[in-house]
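Take this structure first; my questions come after.
Note that one protein chain is taken out, while the other chains of the complex remain in position.
Moving on, here comes subunit A:
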Amino acid sequence: MIPSEQLPQTDRTMTEPTAEPVKDPSIAAGHSRRTFLFKLALVVNGAVGVVLAIPIVGYLLGPALKKTSADNSWINLGPLSNFPEGETRLVSYRNPITTDWDGQTGDIPAWVRRVSGDTFQVFAINCAHLGCPVRWFAQSKLFLCPCHGGAYYADGSRASGPPERGLFEYQHKVSNGTLMISAGRMPTLANEAKNVTPLTQIETHIQGSPAGKLSAIDQPQPRCSSCQT
């Protein structure tokens, strides 16, 4: 019951450590051997750490290393009759990769524009600026983003605001009278940047076909350079 007796070291925090009391040198006789064994044990622990780190790092990086193509698959958006020609409609689909506990977050919306016949454009909901949900305004024929005011024309090309490019487009095809898109991963600049230049992309799609000519007329093509800023 003499508490203060055991507490001499508190002062050390403020000053340099005081000299240790001198020990019997014979106790430290095996010092070099013990030091070696301790270092050996450390090396073994290091090796164990490395072995353990491999699965941990692999587990952590798993979602980062997956290829986009592994996540994408063809999704049925419904019969063509759901999409009147010349209109842009909101659809939603269940993401191909989901879990039971994803709930509503597994339902992904997209904008489907049927230019005419089998000519479609399917736009991601995510603004190319920072991913907010763009809304279609049929009267002014614009997609507007609520976050920072990015605007896109009906064909998805950039109209104004902070986005650097047009809307992200899903790959699509028409089979058996239904519209299919290839989707599965949230579109961002990192995985969609390769598909950029939507304007030229559309132009190559439309060459020759009457529908293409229509959409070409639809586009306010030669814009002044100042409109782009």
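Simple rule for what comes next: a residue touches a chain if its C-beta (ideal position, glycine included) is under 8 Å from a C-beta of that chain, and two chains touch if they have at least 3 such contacts; residues count from 1.
Definition applied: contacts and distances are computed from a predicted model.
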Chain not present in the shown complex, as UniProt names it (candidates "Ubiquinol-cytochrome c reductase cytochrome b subunit", "Small ribosomal subunit protein bS6", "nitrile hydratase" or "Molybdopterin synthase sulfur carrier subunit"): "Ubiquinol-cytochrome c reductase cytochrome b subunit"
Residue among A:Asn45, A:Asn82, A:Thr105 or A:Gln171 that touches the chain left out of view: A:Thr105
Residue among A:Ile75, A:Ile125 or A:Ile181 touching the omitted chain: A:Ile125
Options A:Leu37, A:Ile56 or A:Leu90, residue touching the unrepresented chain: A:Leu90
Of A:Gly58, A:Pro84, A:Gly117 or A:Gly149, the residue in touch with the unshown chain: A:Gly149
Residue ranges of subunit A at the interface with the undisplayed chain: 1-4, 6-7, 10, 13-14, 60-61, 63-66, 68, 71, 90, 92, 95, 97-109, 125-126, 129-135, 137, 139-142, 144, 146-149, 151, 153-154, 159-164, 184-186, 188-191, 218-220, 223-224, 226-227, 229
